[in-house]
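Heads up, one of the protein chains got dropped from this complex, but the rest are sitting where they should.
On to chain A.
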Amino acid sequence: MRNSTKLMILAAIALVFILLYGFYDIKGGFDYAFPKRMLRVTAMIITGIAIAYSTVVFQTITHNRILTPSVMGLDSMYQVVQTLIYFFAGSMSVWVLNKYLNFGAAIFAMVVFALILYRFLFRADKHPIYFLLLIGMIIGTLLGSFVTFLQVLIDPVEYLSLQSRLFATFTNVKAELLFISIGILFLAFLYGYLIMDKLDVMSLGRENAINLGINYDGMVMRILILSSVLIAASTALVGPITFFGLIVANLSYQYLVTYKHSIHILGASLISIIALVGGNFLVEHIFELRTTLSVIINFIGGIYFIYLLLKESRAAG
């Protein structure tokens, strides 16, 4: 089957789930329920695309298929920034009330964090994947503990306000952030369109890419920023989903056999939408909210993660 056919199939499945999610079993006020559902679906689509896109480009510049921005603790960084803002400035400060400022601060911190990570972990020697994974786990735990520590010290009322910001979910979408996220995604795609061919060359490794005339180190910097911004957008919208990027990127690598980033980004995005919209549909209507999607994603994602690790170690050994 050709890649374009496969993409069409994915798009069709995604569309079916979106329609199902929008129209299935609407009781009572259509005018009330439908816009609400559409808001959620939009959030899912945006999150799905942002995570898929950022994971694929992140894995290209770090030359591996297991580490993702989330696994390296990038979305924990979002929580750190929010907690720090509440801790030092409080819920009534401009840093909280002005959502653009708040978002900007989060993105800035995540970009800096990503650059530091890259500089020390990926740039110099090739570290074994287990080492990087361990570092990612340690950073994640460290940031998590740090956040908890600060939250314990915060005034309880402030803490409640912070919590509602950090525990965004698909059923509790931050609608006011939706437009910023759509804007960010639009810009990211515009930029992505310009660098798509460069990404393909960069997947050949630093030396081959430089040989072919790519300003490699400058590109890495820009892609790290792109990736951080996308993760910030999705985390702000619905909170962290650790293993999601890993699943959708790798499913795309397996399903669509090509080196072209344009196809993988599209494929991974469609798989994301199917998983998120389809998953939420199942959770809401079949499981009747007896479980949450993130539990399912992390359960399936965790198993898939172990499978990939074992496969990788077999290939290396």
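Operating definition for what follows: contacts are C-beta pairs under 8 Å (C-beta built on N, C-alpha and C of every residue); 3 or more make two chains touch, one makes a residue touch a chain; residues count from 1.
Here, contacts and distances are computed from a predicted model.
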item: Undisplayed chain, where the name is taken from the UniProt record, one of "Lactate utilization protein B", "Polyamine aminopropyltransferase", "Heme exporter protein B" or "Iron complex transport system ATP-binding protein"; value: "Iron complex transport system ATP-binding protein"
item: Identified contact with the non-displayed chain, of A:101, A:210 or A:296; value: A:210
item: Omitted-chain contact residue, chosen from A:94, A:152, A:257 or A:286; value: A:257
item: Options A:139, A:201 or A:249, residue touching the unrepresented chain; value: A:201
item: Residues of chain A (touch criterion as defined above) contacting the omitted chain; value: 63-65, 196-197, 200-201, 203-208, 210-215, 257, 259
